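Here you go, one structure.
Shown here: the complex without one of its protein chains, the others still in place.
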Amino acid sequence: MALVNVTINGVQVQAENGALLIEVAKQNGIEIPAFCYYEGMSLQAACRMCLVEVEKAPKLMAGCTLPVAEGMVVRTESEPVVKARKTTLEFLLSNHPLDCPVCDKGGECELQDMTFKYGVGESRFTEIKQHVPEKQWSPVVFYDAPRCILCYRCVRVCNEGMGVGALGVSYRGVNAEIIPSNGDHLECDECGSCIDICPVGSLTSGIYRYKTRPWEMEHVGTVCTHCSNGCKTTLGVRNNEIVRGNNRDKSGINGEFLCVKGRYAFDFTQHPERLQTPLIRNAAGELEEASWSRALKLVAEKFKALAGPDFGVIGSTRTTNEENYLLQKFARTALGTASIDHHRTGDVVTLIDSLSGKTGQLATAEDLYTSKAVLVVASDLSQQQPLLANKIRANVRHHKAAVYTVTPGPVREDKIARKAIRIAEADSLAGVEQLREALSKEAELVIIYGDAIQGEKVRQLVAFGESLGIPVKYVALVDYANSRGALDMGLLPDLGPGYHATAPGRSLQQMLDDPKLAALWVVGSNPLKGGKSLASTNAFVVVQDLFLTETAQRADVVLPAASAYEKNGTVTNVCGQVQRLKKGIETVGSKADLAIIGLLARGMGVNLGKVDADAIFAEIAASVPGYNQLPMPVILTGGAVQTHPVNGGVPPSSVPGIIASARDTLFTTGSLTRYSKILNEVLEKPGALYS
Amino acid sequence: MKLFNEPSPLETKIISFRFGLENSASIDTYLAHDGYKALRKALEISPDDIINELKASNLRGRGGAGFPTGMKWSFVPRASEKPKYIVVNADESEPGTCKDRLLIQHDPHQLIEGCLIGALAVGAKKGWIYIRGEYNYLIHIMDKAIAEAYKNGYLGKNICGTDFEFDLYTHTGAGAYECGEESALLESLEGKRGVPRIRPPFPAISGAFQSPTLLNNVETFSSVPAILRMGGQAYADLGVPRSGGTRLVCMSGHVNKPGVYEVPLGFPLMKFVNEIGGGVWKGRALKAIIPGGSSSPLLKAEECDIPMDYDSIAKAGSMLGSGGLMVMDETTDMVKVALRIMRFYQHESCGWCIPCREGTTWLKKMLQRVSDGHGQTRDIDLIGDLAQNMMGRTFCPLGDAAAMPTIAIVKKYRNEFEEYVARNPFASPELVSIA
Partner (left out) sequence: MTFSPELEAKFADLVTHYPEGRQRAALIPMLMFGQEEVGSITPEFMEEVAKRLGLNTMQVDEVVGYYSMLHKKGMGKYHVQVCTNVACMLRGGAELYDHACHKLGLGHKEVSADGVISLEEVECMGACSWAPAIQVNYDFHHEVTTEQLDTILEGLKK
């Protein structure tokens, strides 16, 4: 791209020919204010805040739509420009209600900020303001038309960003307002992006409304605990209560993207059924409340007595890497068992083995935004992997990426796909084969596959990819926030941390089915969900969880655990990117799983070393291949670093394991969903896959 | 159909000469009176020759902006691989304007022929006539004429026995002044809200359905056959330098013989009012003239002694615009005029951009208040200032269209606003400061 010389406010700068003036100015530290201009979205030129003076132009020009050209001379702070901004703000404020003291947005409102910086101090408007009542469009979305400045950001983020298009504009002139998809209400992803992107308090959140002033919150940047995509979320915490989740600072792999779960479904932390004290099954066979010391003592004694090969351990897809690592270490050493597993939701193991001897072929979330082509196999990405879907949509929008889908039913990605193949999941590979010619013409490709591709099929898919003759990267989709970390940390009956072979033990299903199982320790998992039962009726069962799940109801001892929003540590997302969890709120009555494991070890007289997240992460970094070269400063400052599992030396699983995605939708993630009031409220119709 | 007003002997009838004929809208009448002769000529010459004739004619767009038509036609990339389209702007909505209605009503084939010549010039095979919704009856007239043209081999395939093909359709609007703005019209044509597009790209490059599009006003297209028949130079000579030919001027308001009359560009304004229009009605004196639709700043009586061509009127501080000439007598209440104009633009503002949406609304409320007798002295300055703040800052020209007449009226008839304020018993000379 050719460079041109542009003079802004007397300073000569170089810029790419045709770049938008507003961006060129920003790159050179000059702010051209705007409401409707939003990086990455289509241009509107509607708010007129960005008008600047361009030499030789007969009138002020909109900086947001003005491509720079050689010799252009621009003034952004000249008298006509300053006056134009003042008057535009005066026009805006004429109808805008000045109800800032009771507006949720007060304190972080762009209109306030703009008026503060560019506006005039007084109003000349003495007429009656246009008023229409506020409307509620869904449990989470409220719309106050008088506050709306019609910047159309919400319409664009919904349509272009989310691919939903549930917001529109109707009426005209001063009566123009935003309208929802279904007449008087919204039927959409309920992601709340529209609320976040609203520069004023026109769209407000049903969760956050009137809860707090923005400056009274602490802002804690952590990682969403729901799906596997690992979006960074900034929790707004007030009085030890999470009142908001968003990512307005655009930090992390997700930028400002969050789905309904990331933005709202933190409310499970406050659910009244949240366990706050340990439970022990009494003589009458009922679970009764007990002190931590009594419960820990009982469990430690029992564990010591029952340790051995018939001890089963089921780990979690949500607990931290540190907790998972410590759990398997404890199980394999102190408890002397190889029967360790977790709910496996995607075949990462075979992928890593298939890529044996190769490097750089595991895609990051960013790769989905930059790759020239993406192939989605057997997954309803927008429902199950919302961030990845969002990255692909942005890639299409900004780079015209080629998208191909091979799915059993309609998916949102079809709309942007070059080619969409409809084929039963079992025949996915045949569908992929149909795309061979098209794919081989692409410059590069990322292949994303769901749980229908496992075992031998993964090898076939990789063989297909490698035969295309172009650079190919892969993502094996998994379900939960730390599904990938559970695999990486060796919560597997035949593989230890870093996919190193260990002596084989029972798989999860084998543990459930084995009548001889002496004890079962379930950490943050609910294997008995859906009416399943434990074959070993005498097994001593200990469950660590947030709620009294089906599995917890079978337990002899239940230990209340902290959620991901209540602890520190690291998690690894679906693309193998490691990120840091930061404690948002203190727990009441419950303890972090790491602490529980440590206390049990101490109770058993086992020395696990220093049990805190940082120390164990250091141990992981020192001992787990793939985690040993992670740049700590990046992780500590909230960045994401991809692990590099050792490609090779992973033997095929000798233990028949079950890999099955829970087939969650946008509105569900396992047990947690049930305890999120808001997720249950927003469902007009439950999200469904392939429909 | 009978004429709505008697023609004047002072007219120069170039594009309206068939208006009085029996069955003037029928193809038979059209063919009997030079119809489709220009098309046959156009078929024999090259597209560049057509455009050169137009350039020589000094024809300027009759919709309001007055852009040189030949130049506009030359912008359409004939070599583009995309299909090229013709779009006729028959969304005549500028208050004071009612000429395109007559051109379609009395001489629809002239418009069809103009479209065909345009299609030849730019290589288009399809076109639409976007007719404002209120002109429903014209759709029937136009559809009938189009059907006749198909039947007689002037539309469809193998036009006039050549390999030239062209399809033409009518398309109805649904009530929106803004759709007269060309990019908003294209949005509306595509079945969307009539909100203007960001330009560039201009319609010539990316217009209807994102393809190169030749978009002109009804009168502009209707002038093309005459230009080809008589030659560009001869047409230009009818008018004045830089404003060639004739145009239909719609005279309304306080005159004895209001009506639509065809006169050459450069025709003296006062002669038009006094001799063709029969002078100001009821023996009253002239107060002001709005020369080119309600968006053009009005001219006080003493400013009206000028020729009616683009440059002269611009020099006098107004615009020839769409040819909607409104005459006001000495009794006219200028505050009411300003209010009515602003009410119109406020009603028609699409709402896309802030200065127009909020500016027209604020101004309407203020003008209404002043008109209702609740004005303050400071309001007068504020009205002018707010209008000035809209000027040149809106997304499309509607903001300017609302601002220009307002600025002119406040400036030229400030005394009338002051009289209104003086009648307000609660008027305070100064705004009382809160602090």
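By written order: A and B. Residues from 1 in each chain.
FYI, a residue touches a chain if its C-beta (ideal position, glycine included) is under 8 Å from a C-beta of that chain, and two chains touch if they have at least 3 such contacts.
Every value quoted in this text rests on a predicted model; they were computed, and no experiment measured them.
Looking at the complex as a whole, the chain kept out of the display touches A, B.
Screening B:Glu262, B:Glu348 or B:Glu416 for touch with the missing chain picks out B:Glu348. Listed residues A:Ile179, A:Ala295 or A:Leu439: the one in touch with the omitted chain is A:Ile179. For the chain missing from the display, the contacting residue among B:Pro108, B:Gly253, B:Gly359 or B:Gly399 is B:Gly253, taking the whole complex into account.
Which of B:Arg18, B:Lys55 or B:Lys126 touches the hidden chain is settled by the complete complex: it is B:Lys126.
The chain that is not drawn here is touched, among residues B:Ile15, B:Val76, B:Cys98 or B:Ala226, by B:Cys98. Touching the omitted chain from chain B are residues 4-5, 83, 92-98, 100-101, 126, 128, 132-137, 169, 171-177, 188-194, 209, 250-254, 258-260, 290, 294, 324, 326-328, 332, 336-337, 340-341, 344, 347-348, 350.
Within chain A, the residues in touch with the undisplayed chain are 165-166, 168-172, 179-183.
The definition used in the following text is that only the chains that are shown with their structure count from here on.
Centres computed as Cα averages put chain A at a distance of 55 Å from chain B.
Remark: chain B residues 176, 178, 193, 198, 346-355, 357-362, 365-366, 369, 382, 386, 389, 392-395 touch chain A in the complex.
Across the complex, chain A meets chain B through its residues 43-49, 51, 58-60, 65, 83-84, 87-88, 90-92, 94-95, 124-125, 127-128, 130, 149-150, 169, 171-176.
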